[in-house]
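Only one structure is covered here, and it is reproduced in the block below.
Omission of a single protein chain aside, the complex is shown with its protein chains in their original locations.
Going by the order they are written in, the chains are A, B, C and D; count residues from 1 in each one.
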Amino acid sequence: MSDHAVSLSAPSPSINADAWGPSGPKPRHVFSRRNIFLYGTLILVALYYLLPLYVMVVTSLKGMPEIRLGNIFSPPLEITFEPWVKAWSTACTGLNCDGLSRGFWNSVRITVPSVILSIAIASVNGYALANWRFKGADTFFIILIVGAFIPYQVMIYPIVIILREIGLYGSLTGLVIVHSIFGMPILTLLFRNYFTSMPEELFRAARVDGAGFWGIYLRIMLPMSLPIFVVAVILQVTGIWNDFLFGVVYTRPDTYPMTVQLNNIVNSVQGVKEYNVNMAATILTGLVPLVIYFISGRLFVRGIAAGAVKG
Amino acid sequence: MAEITSPSVSIQNLSLNYGAVSVLQTLNLDIAEGEFIVLLGPSGCGKSTLLNCIAGLLDISKGRIFIKGKNVTWEEPKDRGIGMVFQSYALYPQMTVEKNLSFGLRVAGVPKDEIAKRIARAAEILQIEPLLQRKPSALSGGQRQRVAIGRALVRDVDVFLFDEPLSNLDAKLRSELRVEIKLLHRKLQNTMIYVTHDQIEAMTLADRIAVMKGGVIQQLDAPQTIYNRPVNRFVAGFLGSPAMNFIEGQLEAGNAATFTADGVSIPLDRYEFDNDAGGGGKPCVFGIRPEHIAFGDAAKAMPFTAESAVEIVEPMGSDTLVWTKLGGRNFSFRVEAEKTLRTGDPVRIGFDPARASLFETPSGNRM
Amino acid sequence: MAEITSPSVSIQNLSLNYGAVSVLQTLNLDIAEGEFIVLLGPSGCGKSTLLNCIAGLLDISKGRIFIKGKNVTWEEPKDRGIGMVFQSYALYPQMTVEKNLSFGLRVAGVPKDEIAKRIARAAEILQIEPLLQRKPSALSGGQRQRVAIGRALVRDVDVFLFDEPLSNLDAKLRSELRVEIKLLHRKLQNTMIYVTHDQIEAMTLADRIAVMKGGVIQQLDAPQTIYNRPVNRFVAGFLGSPAMNFIEGQLEAGNAATFTADGVSIPLDRYEFDNDAGGGGKPCVFGIRPEHIAFGDAAKAMPFTAESAVEIVEPMGSDTLVWTKLGGRNFSFRVEAEKTLRTGDPVRIGFDPARASLFETPSGNRM
Amino acid sequence: TDLEVTHWWTSGGEAAAVAELAKAFDATGNHWVDGAIAGSGGTARPIMISRITGGDPMGATQFNHGRQAEELVQAGLMRDLTDVATKGKWTEVVRPKSLLDSCTIGGKIYCVPVNIHSWQWLWLSNEAFQKAGVPLPKNWNELVAAAPALEKAGIVPLAVGGQAWQSSGAFDVLLAAVGGTDTFLKVYKDKDAKFAAGPEVAKVFKAADDARKMAKNTNVQDWNQATNMVITGKAGGQIMGDWAQGEFQVAGKTAGKDYTCLPGLGLNEVIATGGDAFYFPLLKDADKAKAQEVLAETLLDPKTQVAFNLKKGSLPVRGDVDLNAANDCMKKGLAILAKGAVIPWTDQLLSQDSQKQKEDLFSEFFAKPEMTVEEAQKRFAAIIATAD
C-alpha cells in the first residue's frame, strides 16, 4: 500500500516497523489522493463560483473612467471606496440621497416577522401533513404544490383585491402575510417531506409519553429538524430580503425595503449607469443573507436522528 | 354490561390489517386489574402490533378496546393512561438520557423535584446513572434499551406495555431487572402487558401467559398450566427449551387407552384426557418434555420405561442434553452436567405418562 | 514474524477512545482459523466496539489488527474479508428484503444464478421466504433481525462478526438458527466472532468464550473451563443462571485448608488451588453454583453438608429455584420442578467443594 | 401638505431634475414626498396601478404621455385637471399642442406634460471615422456607405444594444427619417395596414436591413454600453434618444469635437414629442386635492420647466422659456422644435400592447439575419392591422 510506504507517523523505535506494519489510527495525509481530489474539486468549483464575485468586487473598487476603458478582470489601478460609500449612504433615488442605508431597517422590519411567520406556519403545516393526516389534507397540499408553479406576478392583482377587501393593503401586516402565502408551498413541502423521513416510532413514543400535537411539534420534531430549518431560513431570508416587487407593491413608501433603493440605484433605464456603485450596492445588500448563511451553517448537524431507533 | 367494566384492559374482536396483510384476527383478550400478562409467540406473529393497537398507535380495522372500563378505541394515546417500551427503543435522539426519561413527566407537569426523584430511582434500577448526560447516539445497544425501559418506568400509569424490554441485556442484568420489574409491579399494582422471547422471564413474571400464533391467541393461562397442559401441539412445541419430544403414532382405545408407535407402546391409563378419546387407531402425537424423563436407576421407578442408545451428547453448562431414539423419533432428555455419557452407550429411560401431552392429528389439539 | 501469520484474527494492544471516554484498553486477542469465539460481557463493556474495530468501522486509538496474517489496521472494511450483523440491523430502508440480501453480492459481481441460490438458501434458513419482497419498515423486529443476519450469511467471507444476532427471536427460532449457524460454521470453516447475552448460545456455539468487562478481556477459554474454573469472581458471577452463590469468609490454612464464614466451615482438601493458599485468615470468597448443590438424601453423600430452612421458592418451568441461607448469605439451589418445598421447610443441602471456586479478596482472582 | 409623487427617474441626472420639481413645489409651502421606483414603466407601472386600484393612491404619478393611463382615467380613478388647465391657459402655453392632446380624454385634461424626449438622433464617433479614414457622415445614407470602411478598421458601424426597445425605437426613427413624416403618421396614426405592407415602408425596411447588418457585431445589451462603444470609438454611431447625451457628457466628450449628433438622422429633421407627464389620482382628502392643483401649476411654471429640463437633458414643453444654458445638441433640438417640425411619438399613437408586439418583431429582426425583409414587413403590417 502506498499509504503505508509514505507513512509520516514515525514507527516506534523499539519495534521493527516493516514486520509489524501500521498501527494506531490511520494517518490522515494532507496530500493523500483522496484529499487532493476532494479539495481540488472543491477549490476549482469554488473558483467558478467566485469569478463573478471577483469581477464585482474589482469593479466596485474602480472609478467610472477606468471601467469605461477597462478590462473587467484587471485589478483597479487606483482603489477607491467611494462607490461603496455612495452605495451605502449617498446614492440618490429621486430626492433621497441616503443610499441603501435608508431602507435597511425597513428591510429588517419586514424580513424578521415574515421569515418567522412563514416558517412557523409552513413547518406546522408540514408537520400536520406528515404526522397527523386528516381527510382532504392532501388535496389542499396538492393545490399548494401547484401554486408553487404560478408566476407570482400573475397574482399581484388578485392579492391587491384580497388585501384591499380585508383592509390590510399597504400595511406591514399585509406584506408579512403575502410573504407567508408565497413561501407556503415550497416550505410546506420542505417540512412535510423532512418530517416523513423521521422515524415514525419517535412520533409514537412521544404520543405515548402524553405529548399532544403542539408538544410533539415543539419538543420532538423541531429540535430534530435543525438542518431543514436552516434551509428554510436560507430560502426565506434570501427571498424576502431580496424581494422587491411585493415590498413595493404592498406597502407604502415609508416602509419600502432596502431593495427598492437597490433597484433604484441599479435599474435606471435612462441616464448614466454607475457600474461601480451598482456592484457595491449589490454586494452590500447581499451581506445580510450572507452572514445568515455563514452563521446558520453550524446548525447543519450530522446524524441528527442517530441512536433513535433500532432497525 | 358489568363484565366489561371490571377488567383493566379488554380487547374485543380486534382485527388489524396492513393493507392486504391481515395481522390480527378478531382477537379477544381480557386482562384483570393489576395482572401481569406475558405475550409469547413466534417472531412476526403480531405481538408488537397488538401492543401498538392497545396504545392507540395504529388505526385498528375492527373491534373495540376498553381500558379501565372506558371505550378508548378512538382515544388519543395520551388519554389512555399507558406507558410503553418500544421494541425499537424510539429514543429522542436530540435529548440526553435524562431528558429522555423526564420528557413524559415534564409534559404531564410533574413537579421538578418529583421528576428528579423518579429519574434517580429509575436510573439506579437500570444502572444508567453515569450515562444520564449522554445522548442516545453515544450509548451501547443495551444501554439504549435500558433508557427505553426507564422512560416507561418513571411514568405513573395504569397500564404498562413492554415490548421485549430486556432482549439486549446480559443475563445478569436481565435477571436483576426481572426482579425489579416484578417488585415494581407488586408495589404499583398496575396492569402489565409484556412481550418477551425469554421463557424464564415469561414463567417467572407472568400471572398469565398468552401464546400467540399468526395473530390468534392460542392459549391464555397460568404459566404452569401452559407449560404442563398445553392446549395444542404448537403451544407445547413452542414453550420449553430444550423442546418437547414428539412421537407420532396411534391411539389404541381398548380397556385402557394406549399409544403405539413404531416399536413402542405407552399405556395411557394415568393420562387425563381433556376430550373423549374417540375410536381406536386414531392418529395422534405423543409429547413429553426432556426434563420429565428419568434415566438410569431412576427410570426403573417410572410407569413407562424403554431401552435405547445415546446418539448425541450436548453439554449446556449446567446440564447436558442427551439425544437418543424412541419410536423411531429423535428423543432428548436432560441429565446433570456431571453424568458422563458417551455416544453409543446404552441407556434406560423412563417417564410418567401423566406428565405427557397427547395431541390429535391433524388438528393438533390436546386430547 | 511467524506467530502473527497463523491466527485468523489477531488483535494487538488495541485501544479505543470515544473522545475522553476510553472504551477498550490495550486489548489482545488471537483467534485461530475457523474458530468460533463468543464475546460475553455486561452491557456497555465494549463488545460492539470491538467488533466495529475489527471491521474497520472505527478509527482505533492504538494498536494493530491482523486478519489472516495481514496487517489490516488501516485497511478499508471491504478489504478485510468480513461480514457483519449489526446490533442495530442497519438495513437499507428503501430496498426490499431481497435487495438487502443481494446488494453486496451484485456489487461484487457474483453471477445472477449464484445470487439467487444463496438468497434462497439464506431465506430458507432464516424462514423469511414470504417476506422477500417487503421493505424493512413492513417487518416485525425479529424479522428485521433475521434479514440482518441474512445479509451477512449470503456473503462468502473469512471472518463473520455477529453482534447479538438472535436477541429478538423467539426461543424456538433461536435454537433452530443456533443449530444452523453451527452447521454453517462447520461447513464453511470460517472464523466467527459472536456477541451474545444468551449463555446457552455461548456455551453451545463457542470454541472459546471471551468474557469482557470494562473493555478488558477477563478470561478467554473453552466454555466448560470458563464455567467451571472462572478466573475471577466477576467471571464466576457473570456466567450461569441462576447465578453462583457467594459466601464471604476467610481461608484458614492449616493442615488442610478450610474456608470459614459465619457459622460454616468448609473443608477445602478436595479443592484444586491455582495459586498458593497464602497465610491463614486470608479473606476470600467461596462460590458454588446452584446446580452443584444436592439436597435431601442426595446431599448426604456429599463431602460437605449443612442444614437450613427454605426461604423463597421460585418456579422456573423445568426447575425450581430454592433460596435458603448459608454462612449468613442468601444461597440458592436448583431442584426439579415436581419437588414440592414450601417456605419454612427445613432442608439438608450438600455439595462437593471440588466443584466450588475460591476467590481472593479484594482482587477477586481465583485462588 | 405632504404629497407623495411616484416616478421612475432615478439616475443621477434624472434625480437632479426631480429635485428641481420638488424644490419648486416645496417653495409653495407644500411638501414633495418622493416615491421613486426605478426600472422604467414595466417595473413601476404595476406598482402604481396596484396602489391606485388598491385604494391607497399616491398624490401624483409619472407616466409617459400617451396612452398608458387611459384606462385609469376611464375607470374614474384619475383627477380631472380641466379647471387648473383653464386657469393656467395651458392650451396656449404648451407647445407643441399635440402634447396636451394626449392628455385629453373625452374633452377633459387629465395630465400635465413636463418635458419632451426625442428619439430622432444619430450619435457619431468622430474618432472612429478618423481611424477608418472616411469623412464624418452627414446623414444616415452616408453612414451606410461608410460602413464597409469602418468594418475593415474593426469598428462596428452601428451600435444597437440587445434590449428589444432599442431595435424597435431605431426602426421607428428610421421610419420617420427615411420614410418621412407622412409615412410615419400613415402607419402609426392612421394604422393603414395596406400602406404598411406597401413599397414606401419597404424602403424603410431596406434601411432597417442595413442597420441590422451594420449592428451585427454589437455584442452588448444595455443602451449605455452601446453608447459607450461610440464614446470609445469602437462603434461608428448609434441611433438613440437625447438621453444618450448624458453619457457623452459624463465621459467628458464635447459635441462637435469628439462626437456629432444628427437629429432626424440628418434626413428629416423632426422631433417626436414623446416625454413624461404627471397624472393625479382622485383623492378624498381635500387638502391633498388642493395640493395636487398647486403641483400641477408648479410643474408647468416656466422657471420650473427650465430648471428641470436643463438637468434632465430634455426639451421644455413651453415655448416661452429661455434656454441659453443648453448645449449644442439640445439647441439643435430646440431649433427644430421652434420650427414646429414635430411629430407625435409612438407612445401617443399606439397602445402599449401594439408597441410590445412591434418590439418583439424588431428585436427578432435585428438578431436574426435569416429573417427576410419581406417577412418582417408582412408581420409588421399584421401588427399594424390589429393595432389600437
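Remarks
Just so it is clear, a residue touches a chain if its C-beta (ideal position, glycine included) is under 8 Å from a C-beta of that chain, and two chains touch if they have at least 3 such contacts.
Basically, contacts and distances are computed from a predicted model.
One chain of the assembly is not displayed; among "Dihydroorotate dehydrogenase B (NAD(+)), electron transfer subunit", "Hydrogenase expression/formation protein HypE", "Cytochrome c oxidase subunit 1" or "Sugar ABC transporter permease", its UniProt protein name is "Sugar ABC transporter permease". Residue-wise, the contact with the chain that is not shown comes from A:I181, picked out of A:A91, A:I181, A:V208 or A:M221.
Per the touch definition above, the residue from D:I37, D:M58, D:L72 or D:A381 contacting the chain not shown is D:L72.
Only one residue in the set A:I110, A:L175 or A:L189 touches the chain that does not appear here, and it is A:L189.
Residues of subunit A in contact with the chain left out of this view: 38-39, 41-42, 45-46, 48-53, 55-56, 59, 71-73, 121, 124-125, 127-130, 132-135, 137-155, 157-159, 161-162, 180-181, 184-186, 188-190, 192-194, 196-198, 200, 212-214, 227-228, 230-231, 234-235, 238, 241-242, 244, 259, 262-263, 266-267, 275, 278-279, 281-283, 285-286, 289-290, 293-294, 297-298, 300-306. Within the complete assembly, residues 52, 55-57, 76-78, 82-84, 86, 88, 90-95, 103-104, 107-108, 151, 155 of subunit C touch the chain that is not shown. The set of subunit D residues touching the chain not shown comprises 41-43, 45-46, 49, 53, 68-72, 75, 162-164, 219-222, 351-353, 355-357, 360, 363-368.
What we mean here is this: only the chains that are shown with their structure count from here on.
If you average the CA atoms of subunit A and of subunit C, the two centres end up 53 Å from each other. In whole angstrom, the spacing between the mean C-alpha positions of subunit A and subunit D is 41.
Per-chain CA centroids place subunit B at a distance of 92 Å from subunit D. For subunit A, the set of residues touching two or more other chains reads 310-311.
Interface note: chains touch in the pairs A-B, A-C, A-D, B-C.
Residues 52, 55-57, 76-78, 82-84, 86-95, 103-104, 107-108, 135-139, 141, 144, 151, 155 of subunit B touch subunit A in their complex. Remark: subunit A residues 1, 3-4, 19-27, 310-311 touch subunit C in the complex. Contact residues on subunit D toward subunit A in their complex (touch as defined above): 4, 6-15, 18-19, 22, 32-40, 43, 46-47, 50-51, 53-56, 58, 222-224, 228, 231-232, 241, 243, 246-247, 250-251.
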